[in-house]
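In this view, the complex is presented without one of its protein chains, the others remaining in place.
First chain written, first letter: the chains are A and B, and each begins at residue 1.
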Amino acid sequence: MTQSLQQGLSHSGLSATRAGLRRLWRRYPLSLIGGFVLISLTVLSVLAPWLAPFDPFEMNVVDRLREPGEEYFFGTDAYGRDLFSRTLYGGRISLLIGLSVAGLSTLIGLLIGILAGYSRSADAVLMRIMDGLMAIPGILLAIALMSLARPGIGVVVVAITIPEIPRVVRLVRAVVLSVREQVYIQAAIATGTRLPRLMLKHILPNTLAPLIVQATYIAASAVLIESYLSFLGVGTPPEVPSWGNIIAEGRLYVQIAPWNIVCPSVFLALMVLSINMLGDGLRDMLDPRLQTRVR
Amino acid sequence: MRQIARFFLRSSLILSVMTGLLGLFSGSTGSLAQDRDKTLKVVVHANLQILDPVWTTAFITMRHGYLVYDTLYAVNSKFEPKPQMASGHEVLDNGLAYRISLRPGLKFHDGSPVRALDAVTSIKRWMARDPMGQRMNSVTASIEPLNELTFEIRLKEQWGLVIEALAKAANPAFIMPEKVALTPANTQITDPVGSGPYIFVKEEWRPGSKVVYRRNPDYIARNEPADYMAGGKRALMERIEWLYIPDHNTALAALTAGEVDYFEAPPLDFINTLERNKNLKTVDIDPLGTQGLIRPNSLYPPFNDIRARQALAHLVKQEDYMRVVVGNPALYKPFCGSFFHCGSDNGIQLGSEPFRQPNVDKAKQLLKEAGYNGEKIVVLQPTDRAQYNAATMVLIQSLRRAGVNVDVQAVDWSTLLSRRASRNQPEQGGYHLFITTQGGPDTAMPVSNVWFNTRCENANPGWACDMELDAMVAAWSRERDPLARRPILEKIHRRAWETLPYVIFGEYTQPIAVQANLHGIVAAGMPVYWNIERK
Partner (left out) sequence: MLAYVIKRILSTLPVLGVVAIVVFLLLRLSPGDPAAIIAGDNASANDILQIREQLGLDRPYLEQFFGWIGQLITGDFGYSIYLKRPVLQLIGERVEPTLALSLSTMAFAIVLAVPLGVLAAWRAGTWIDQTIMAFAVMAFSVPVFLIGYGLVIQFSLTLNWLPVQGFVSIHKSVGDFIRHLVLPTMTLGLVYTALLARITRATMLEILNEDYIRTARAKGLTESRVLVLHALKNASVPIITTIGTGLALLIGGVVVTESVFAIPGIGRLTIEAVLQRDYPVIQGVILVIASVYVVVNLLIDLSYSLFDPRIRF
């Protein structure tokens, strides 16, 4: 895996990348589009402070519920705040939540999964806990978790992360278990390779591909679940304009000021769609066998 | 290609059968049409969970109370107490005894007659719980039945508000059967038997979704026309269904589609849209309106200092709040400077003059004088109550403009209710500011306006503390002559704008929205369901 990456890099030259891109385009057009959309959305969000024409928090009560137009591209919300600016800033929050949940849950899941796959005694306990967590529907668990602490991005991230962990653990554990049985690992163990080295050299690389794919799906679903939590009134605080939050606040006006939910929704759907498309492509690229795995 | 077609044909067979069934059934609702005509379907603002209107002050339980119970007295639209279950009363012994008689023939839902003993027991239970009842209790020597239909209240000292208290519109003294009313006041009753115009149908109660009432065939309505809470409560609908639809969008759609008849609290931004719809109309049932208030916590700095509370008042531009909370300019006044409802007889605005226009510089200066130096000010923001949430947003922005270091703590309403009761330091689970609303004839009187109570420890959360003001209110309540009350009221109002138990952020109207074919809706300050018919 690392080797092939290095090879790829050493070949790099402009013509080579262009050819590579063309080949990618032919084989995985959807994931390329997905990647492109995702990057654009990310750039827009990151550059929000420079791109946004208004302060996303500034209420201008005289200008409430303005239609989209020259001054306000996406119109204004019920507080007279500029929806375009809010949508740009919202992207940062939603992206942050997607990335943090994906990162945190894969990291924690990886650790627990390796532990469970490696030690039979830990396995029994850990997997029972994971089964227990799996049995509680994620949204219910997140809702219940949300009532624990002051709402904030951190709490939302934790609440969405916890229900995702068992899925990662199962995936990692399965890979570890199958890798363990391989002859070369058995040989490595027999020759006295130490555990950390074993992990780093053999187990980790094998789990990486499915993990990356899983992480993209988790990121996509985290962005969606955040919007569900906001919809149900237990999401990020209203001070933090995530997309889910903007939609939840604007949904009351769907009949008289539909732009309140249309604009952020399009962005939200585009983001989730692009991550999913990218994930599908990665899955096919990294390991065709993965197609059968439950997403 | 032919194979694809065949494949699809086979696999979608079940789907088409389902669709066919659907078409078949879509026309089959006609048989229920007649029941529908005599049924009033109401979207209520909250979920009815507690059936004891004395034990809880929740508005939804109070409205339930008005359906299943009746009161001895009730106020009319001039806020004069009128007999309801009572046939009349005599004042004896120079105002120290009230002898009240019941109308004959009244019955509880279980068929037993309403007796003086039931009324006495119910009043006693209510006096143990309600703030105005407690005031009455402190001046009451005894309440005893004299015979089946008459009872007597004896006072220790003169108190001008006995009949007003019994006629109180919010959290009133509902009359329950004696065996129910014997329940201690701090224990919930669960038996919803009353003598009111509607009967609670327990079997069909689905908390969180649906409450059903049926007409009480034995109810004897008074002959006078319905007028606010007073007059004849004629139960014209056979059946009333309360639906709790928490998603306002869904509720609006259901009203537009004619699935429900009556929407208790339509979002105010939609009033114009609803009025344009020929099948619907909006009705203003609350002549007094709703008062929005910002409640400072008087236990801790800076708001334990009068000057900080005055600074807060200097920051409020009511019109900004109203634009965001209400939107439609027809539904609010740009400024209301009365603690007791601008539209009521007590609606004087004395003392409010310096606060008509916001003055940020003055506010900054006052805050400084009060010793405020950039400490965190904790504001509780209820995210699941649209109007409160909106007002809090404006409050936060105005505080920040004045250089206040605001710590916004977003919570759901239920958490806010428990947070606001906490006497802890603001940084340890307490708070500095929160927003709420109140309304109705209770707000219009200094003695029954619950947030105006300034008895320190015994006041509502926020613990407004001004015993001098409270002494004035007590003096006002002892005075029976309306003319002599006026100067006391003026003194109270001036004082209140100085010590500020709370800051008003506006007064507005919350109309209801109903199907255009509903008639006879009573403007009673809150949704009541008698007198309504479909034409």
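A few notes on this one:
The rule is short, and it goes like this: a residue touches a chain if its C-beta (ideal position, glycine included) is under 8 Å from a C-beta of that chain, and two chains touch if they have at least 3 such contacts.
This structure is a prediction, so every number in the text was calculated from the model and none was measured.
Checked against the full complex, the candidates A:Leu88, A:Val101, A:Ala116 or A:Leu145 give a single residue touching the omitted chain, namely A:Leu145. When the omitted chain is restored, the residue from B:Ile175, B:Leu243 or B:Val324 that touches it is B:Leu243.
Contact with the chain that does not appear here is found for just one residue of A:Gly20, A:Pro137 or A:Gly154, A:Pro137.
For chain B, the residues touching the absent chain in the complete assembly are 3-4, 6-8, 10-12, 14-15, 21-22, 24-26, 28-29, 32, 47, 49-50, 56-59, 61, 171, 186-188, 190, 206-210, 243-247, 249-251, 253-254, 256-257, 259, 384, 412-415, 417-419, 421, 423, 429, 436, 438, 450, 458-461.
Hidden from this view is one chain, which touches chain A at 30, 128-129, 131-141, 143-145, 147-149, 220, 224-225, 227-228, 231-234, 244, 247, 251, 254-255, 261, 265, 268-269, 272-273, 276-277, 280, 291-292, 294-295.
In this text, only the chains that are shown with their structure count from here on.
Mean C-alpha position of chain A lies 45 Å from that of chain B.
On the chain B side of its complex with chain A, the touching residues are 248-249, 252, 267, 269-270, 273, 320, 323-324, 327, 381, 383-384, 386, 389-390, 393-394, 397, 408-412, 415. Across the interface of their complex, chain B is touched by residues 59, 61-62, 64-65, 78-80, 147, 150-151, 233-234, 237-239, 251-256 of chain A.
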